[in-house]
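In this view, the complex is presented without one of its protein chains, the others remaining in place.
Labels A, B and C are assigned to the chains in the order they are written; within every chain, residues are numbered from 1.
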Amino acid sequence: MSRASGTASSEKATTSRDVPQLRPRDLLSKDDCLEIFKQVYLARYFDVRLIKEKRRGRLKGTLYSSHNQEAILVGALFGLESNDWISPIHRDMPAFFLKDIKGDWRRPDRFGMSINEVCAQVWGKADSPGRARDNWSHIGSRSKHIIHSTSMLAGTIPVAAGLMYADRLNGGNAVCVTFNGEGSTAQGIFHEAINYAAVHKLSVVTVVENNQWAYGTPMELGCPTSDVADRAKGYGIPGFIADGQDVFDVYDKVMMAVEHARKGNGPSIVECKTFRAYGHGDHDDDRANKYRPQEEIVKGRQRDPIGVCRRTLMALGYLGDDAAELYHAEGKNATEATNEDFPPEVVDFLNEGIEFALQSPLPAAEEAGRWVFKEDN
Amino acid sequence: MSRASGTASSEKATTSRDVPQLRPRDLLSKDDCLEIFKQVYLARYFDVRLIKEKRRGRLKGTLYSSHNQEAILVGALFGLESNDWISPIHRDMPAFFLKDIKGDWRRPDRFGMSINEVCAQVWGKADSPGRARDNWSHIGSRSKHIIHSTSMLAGTIPVAAGLMYADRLNGGNAVCVTFNGEGSTAQGIFHEAINYAAVHKLSVVTVVENNQWAYGTPMELGCPTSDVADRAKGYGIPGFIADGQDVFDVYDKVMMAVEHARKGNGPSIVECKTFRAYGHGDHDDDRANKYRPQEEIVKGRQRDPIGVCRRTLMALGYLGDDAAELYHAEGKNATEATNEDFPPEVVDFLNEGIEFALQSPLPAAEEAGRWVFKEDN
Amino acid sequence: MSAVANPTQIVKKNYVTAIREALFEEMALNPDMICQGEDIGILGGAFGVTEGLQAEYGASRVIDMPISEACIVGSAVGMALAGKTVMAEMQFIDFISCGFDQIVNMMATYCYRTAGEVNMPVVVRGPAGAYGGGALYHSQMNEAWFCNSPGLKVICPSTPYDAKGLMKAALRDGNPCLFFEIKELYRKREVEELLPEEDYVIQLGKAAVRRSGKDITFVSYGQNVYHCLQAADELAKLGVDAEVIDIRTLVPLDEDTIFTSIAKTSRLIVVNEAPMTCGFAGEIIARVSEKAFEYLDAAPVRITRLDTPVPWVKPLELYVLPSVEKIVAAALKTVKY
Partner (left out) sequence: MSAVANPTQIVKKNYVTAIREALFEEMALNPDMICQGEDIGILGGAFGVTEGLQAEYGASRVIDMPISEACIVGSAVGMALAGKTVMAEMQFIDFISCGFDQIVNMMATYCYRTAGEVNMPVVVRGPAGAYGGGALYHSQMNEAWFCNSPGLKVICPSTPYDAKGLMKAALRDGNPCLFFEIKELYRKREVEELLPEEDYVIQLGKAAVRRSGKDITFVSYGQNVYHCLQAADELAKLGVDAEVIDIRTLVPLDEDTIFTSIAKTSRLIVVNEAPMTCGFAGEIIARVSEKAFEYLDAAPVRITRLDTPVPWVKPLELYVLPSVEKIVAAALKTVKY
């Protein structure tokens, strides 16, 4: 492994030092690891491509880039059961199709959105799962176990908690992984929901993508402790810290949290340390280069999750020097990277989705008057 | 001392074990200690007397008894500077006159309400500081440094925080002590406000009166940890635990928290373990005897704060056997206790206030239309 | 059910019992129903609305929640996603302000933003209304906030029969409903009535004509309906024949019943105890003015709370609220218009 594991900040979750124990990642097969690598590429490509589409004028609206944070999405989602639930936020667009993607990416019956659905949403078309009624990442699907967020940050955590309460009552044993920025942990609802989840030992795993900035506000102006994971201590629940650049470390920590929940021990927080590569949204790219010190940006982007993953796979012998040298997206921004820097199946997959989206019609204006209330049909 | 001190749950606030250090109480004079004792009686008498007044039919409305929790009010308030701020809640009615009462209880220029004002409020009369526009404990006074609460629990903590921010900007060094029930710590605003106070190291001391019950809900259904003080860990601030029956232990812990704040180190939480003697309000007295196990009630009321204080003073030699035997309010409920069970100055003091209140007029009906907005007068 | 209904003896029931019965019956009929709120289980609710419910249906379906209104609503939304029907209690409707975002932005819009994929069978209910000396934070009628937030149905019954029938309808509606219970009516003897033994619902969006008359129309809901009825009695002595309409549900609103009445009387007074500006009384006047303008022979009148908070002590409280006297005076003026 290229880097020591992060440490769990809660004692409850720390395993004994003496007995060498298997980490969740140690149970992953070579195929799994290579699939993970490809998914990191896929997440990156989605971001790069959307930026290009927007620059080409084929796409409108604000883009909240997940560049440099892909290891969190892939690592947190890879180990989930198909029917587990998730709740992504603005920066997590790839999460919608990365959920339960393992194996065949085009499997129609999987619990997760198809690339077509996600692209239809991005382009605001009628084939979006929400028929383009709300924007960007505010989609979801009850049948595919994805909670629909509003814009109000941290607002899905109580929803996740109630869902897990009901799921247990229904005899289920699902876990719900919610994603949040570090800034969002200051919201009152974060406290109310995690407190409630802790009281009832509900299977809610709160992944905090600590990318150091909440829009134009540095972490220390929103959070009094240097680790967001410390918030867990207030509820007596585990607070794990993961290296957010290392997909395998994220995988380990999230799986420990999931395991903890699955056993009936309740919620936990998994802080993933990372860095927001671009501006808050693409409208903020230029300003973000001013309000954030240049050194900080350089340092924050140094450890590209693609590279960290590649080096791990090489060390494991899963990737030979040749294979590792095939694609060169690593360290490149959206201007620098081209399709050739990505595995062709990744490019093809997204191409299909974009084609679909471009051909999908706009919803009819009159639909705007529908579904304020339930319709019997 | 009759009982070992509680322990501070935050390491930051724990003093080294080896060096014997002076506790705040060790600096109290004999007069101070005797004054404290009298104040505990005063707080108790206020409660007992209001219950009697209501039973006599001279008083309407709900009473939220502070019986058995008097040590918290007296202990938390006694050491404050005159111009420190406080924010009491429904169960803390005596806090309004206990603030800055030290020395001469009738001092007109003190920072705290006169007994007349408090009684006028209880009776809903025009001489209430709020002219009886809002009820019960929802009074305050800017000039006397008491924040006015709404009913919405924990809602004054952000106000306290903003106030302390501004006070520091104004060159002040005041501290604000807010009082809250353990149940109220589940509110989102509790989190938002303490988080903000911790980020800016604001001088907000949050006293949590953990009386085990929030109306009909036991502590464990509202809080996942056995100590509410643990909530402090989420913010990296000290969380002290005090024996809420022991006025001197409360005094110690609150003074440590105040000292911490006064030095510019920011907020802290002081959990005072106690037990709600009666129902949530007097309308709940009968039910509270059913939904709470009888043994729990007996145990919770065992250590009357009057008795704990008396024994401490006797051990210190401040109270001889004779003096200690003078008054017998200890362990008596409102039905059992009579005026003879209390020091005469306590009875006289409240008598004056009640007389004043009874003679104070009702506000004129038309006042109801005033002060929706600022009036220039 | 035995805890609340006794089929062999026919007794009049009060408003709070009617609601309690609705909850007991729906919990029995619908195993996927959950009730949650502060102090609703062990205690049985601050007003006893859920008394005995936890003993009957267990602590997992009747949940004592932390003092977290936003989470009470938000978790109900999550339960609805898992197929549950949820009754979420606000201990006083005033505290709904603390859960506001989850109501108007998360719950109310869920059906809309999912193009109908997700329904929200959640009833948020709580004690509301003034006249009881509850002061600023235990007296509110804040229904207008929710009427201005698309996606919510808003209900306010004035009788035990309606309370039970509307509660059952709300719990089966599949849409998020806000249910304003008038706490001053909970145990009021004068409004007790016989309730049917059999299951019944009252369709949402249907007003009730409480008194028919030909000279002037009073439109109201909640406890102000009784003020209107009393005023009508007084006016009858003075030769003025008032019709009294109890709208019962605000969203959706039964416009037809109102318009039909005004077609007859040509005069309108709307009475409610919410603050005037942007309150529902103004909404009714706006609808009538827009759609039944020709029927009106006199300026319509609102009698509402003044635009003030509800002050505590009696004379102040009454000063700002609608009263029988205010209604009678306004009616006399209006019929002479």
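Some observations on this one:
Please note the rule applied: contacts are C-beta pairs under 8 Å (C-beta built on N, C-alpha and C of every residue); 3 or more make two chains touch, one makes a residue touch a chain.
The structure displayed is predicted, hence computed values, not measured ones.
Although one chain is omitted from the display, it touches the following shown chains in the full assembly: A, B, C. Listed residues B:Arg23, B:Arg44, B:Lys125 or B:His138: the one in touch with the omitted chain is B:His138.
Which of A:Lys102, A:Arg133, A:Lys233 or A:Arg310 touches the hidden chain is settled by the complete complex: it is A:Arg133.
Across the entire complex, the residue among A:Pro218, A:Gly307 or A:Pro343 in touch with the chain not shown is A:Pro218. Residue-wise, the contact with the chain that is not shown comes from C:Cys278, picked out of C:Ala236, C:Cys278 or C:Leu318. What chain C contributes to its contact with the hidden chain is residues 94, 97-98, 100-101, 104-105, 109, 112-113, 136-137, 142, 144-145, 147-151, 251, 274-275, 277-283, 285-291, 293-294, 296, 298-302, 306-309, 311. Panel shows chain A; residues 60-61, 124, 132-135, 138, 150-153, 183-184, 186-189, 214-218, 221-223, 287, 291, 362-369, 372 of it touch the chain omitted from the view.
Of the residues in chain B, those that touch the hidden partner chain are 129-131, 133-134, 138, 140-143, 147-148, 150-152, 155, 157-167, 169-170, 188-189, 192-193, 195-196, 199, 367, 370-375, 377.
In this text, only the chains that are shown with their structure count from here on.
Look at the CA centroids: the one farthest from the centroid of chain B belongs to A.
Per-chain CA centroids place chain A at a distance of 43 Å from chain C. The distance from the centre of chain B to the centre of chain C, each centre being the mean of the chain's C-alpha atoms, comes to 38 Å. Between chain A and chain B, the centres computed from C-alpha atoms are 46 Å apart. Among the residues of chain B, those touching two or more other chains are numbered 186-189, 221-223. Multi-chain contact residues, meaning those touching two or more other chains, occur in chain C at positions 65-66, 68, 70-71.
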